[in-house]
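What you see is the complex with one protein chain gone and the rest in place.
Chain lettering (A and B) follows the sequence in which the chains are written, and residue indices restart at 1 in each chain.
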Amino acid sequence: MVTALKERKTVDMTVPLNRQIQSENILTVKNLEIFYGEKRAVNGISMDIEKNSVTALIGPSGCGKSTFLRSINRMNDLIPGARAEGEILYEELNILSEDINVVALRKEIGMVFQKPNPFPKSIYGNIAPALKFAGINKKSKLDDIVEESLRKAALWDEVKDRLHKSALSLSGGQQQRLCIARTIAMKPTVILLDEPSSALDPISNAKVEDLIVDLKKDYSIIIVTHNMQQASRISDKTAFFLSGDLIEYDKTEKIFTNPSVQKTEEYISGRFG
Amino acid sequence: MNSKTADRLATGVFILIATIIVAILAGLFFYIFINGFKNISLEFLTSPSSNVRAGGGIRDQLFNSVYILFITMLITVPLGIGGGIYMAEYARPGKVTDLIRTCIEVLSSLPSIVIGMFGLLVFVNTTGWGYTIFGGALALTIFNLPTMVRTTEDAIRAVPRDLKEASLALGITHWHTIKTVILPSAFPSILTGAILAAGRVFGEAAALLFTAGLSTPRLDYTNWNPFSEQSPLNIFRPAETLAVHIWSVNTQGLIPDVEEVSSGAAAVLVISVLIFNLAARWIGSMIHKRVTASK
Partner (left out) sequence: MEKILPAKDRLLKSKTSRLDGESRGKLIVILCAVIMISATIAITIFLGTKGLQSFTKNGVSILEFLTSTKWNPTDKANPGYGVLPFIFGSFAVTFLSALVAAPLGIGGAIFMTEIAPSWGRKVLQPVVELLVGIPSVVYGFIGLSVLVPFIRENVGGLGFSLLTGTIVLAIMILPTITTIATDAISSLPSHLREGSYALGATRWQTIRKVLIPAAMPSLLTAIILGMARAFGEALAVQMVIGNVRNLPTSILDASATLTTIITLNMGHTTYGSVENNTLWSMGLILLIMSFAFILLIRYLSSRRKLR
């Protein structure tokens, strides 16, 4: 642990200052408002999301955290009447803009959903087609990426002998890790997780949590969760949402031990929500 | 009369009604099959019909029915699936969508004789084709299209939203998602619907009277050149189908064995429709089993 910390420090010192600042935040949210028709679901939030860290979004149901998450890779475009105002800057580009190619965006900002949703195909067939669609046609290259992403998702050892069996034969936890592998295969920079383990048993849940912590060295992760312990275990920063407002956003440790806003404390201690 | 007695009486009436409905079907089937099977033989199915003499078969009519059905489905299925995809995936709530819905409603409620008249006006007279298989198939397409569109739309809407989202979130375009994720999942329902629709098309006659006509040229089944006059595969020849044949021998035929020919033909027609229905059910339940077994 100590050596790891030391290592990180030395790395930080070698990186030029401008790179360091640039690499600090992967996303900058400015005054984001999201509407469903007339109804406003997110009321002008602003926050920075750090690169290579896990950011947890917590709050009671209907507080706007999932709506916010789904706007980061424009999944809200699917909902008729949903629209977003304000800015989400990604590499200095407002990804809410009309000019954004959402298909390209979603390759870089991947998403894993609440309920494991593998395609009714083989395990291999859950990963390869999207790669092919992205233009990778060589069988050996495809095989490599499939293996690499399954390894990263800590699923390779469990499924390597049955890659061509139906993905639906996997357990719920394995299915969810397959969904994560499928997302990793696209080589995203950001992974959005929408309550990824709420439908899983405790053991699968623990595996998925380990995986998330492990993944942050390569990816920036934003996770919506209902589970306060989960947020405190795996996230670096935590944002607390209530009725569409961002109430408090700080280091996870700070939020869970010494929140500045009373509402946050009440929520965390289970007084409502 | 007290309420208990009234209740018992009413229950009796409802049971009677249910019995009547079952009896109607039983009676119809009994009549069709008892009379039909007497007259169905290999010779009946494989010999040409006669305009004046007794003993004619239904070979050409049977072939025409199947062939027109095939051509119709060839046009309807892609169009209907396309329309269904549009309605389920692309149509935004608004005036245009309302207009299309109205059009589907209008098309599906048009009497088939009216569709036949439209076919006569456009596919027979305006184009100058005369009575043709192709004209008949186009008329049947109009007749069948609304069903196909609705079936596809419903099937697509029944596909779980997660699957679509999963694919889109991987950076796959909407159209590619439709092709590789949505349509494969909706395929069983679309197939079931298409088979049921095919059964309906197979028995349709009114739309064909003035489009495919009441006669069939002398066919040479060894001639496979679709541009030849005598080829059964020529789509620009008149063709009397089985259903039309039943009507024409009964209303304007001269043959003495009307009763025999029509009962045989009716039985063949009903059996075919039954096969379509059973096939659709069978496929439906197979798929259902597969889906539930994989969980």
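Simple rule for what comes next: a residue touches a chain if its C-beta (ideal position, glycine included) is under 8 Å from a C-beta of that chain, and two chains touch if they have at least 3 such contacts.
Given the structure is predicted, the values throughout are model-derived calculations rather than measurements.
> Which residue among B:44, B:63, B:129 or B:247 touches the omitted chain?
Result: among the candidates, B:247 touches the missing chain.
> Touching the absent chain in the whole complex: find that residue among B:140, B:239 or B:269.
B:269
> For the full complex, which residue in B:54, B:74, B:99 or B:286 touches the chain that was left out?
B:99
> On chain A, where is the contact patch with the chain that was removed from view?
Against the missing chain, chain A presents residues 90-93, 95, 99-101, 103-105, 108, 134, 136, 187, 189.
> In terms of residues, what is the contact footprint of the unshown chain on chain B?
Within chain B, the residues that touch the unshown chain are 3-4, 6-7, 9-11, 13-15, 17-18, 20-22, 24-25, 28-29, 31-32, 78-83, 85-87, 89-91, 99-100, 102-107, 109-115, 117-118, 120-122, 125, 142, 145-146, 149, 173-176, 178-179, 199-200, 202-206, 209-210, 214, 243-244, 246-247, 250-251, 259, 262-263, 266, 269-270, 273-274, 276-277.
The rule is short, and it goes like this: only the chains that are shown with their structure count from here on.
> Which chain B residues qualify as touching chain A in the complex?
Its residues touching chain A are 92-93, 160, 162-173, 176, 180-181, 184-185, 294-295.
> Which positions of chain A touch chain B when the two form their complex?
73, 75, 78, 80, 103-108, 110-111, 113, 115, 117-120, 129-130, 133-134, 166, 168-169, 179, 182-183, 186
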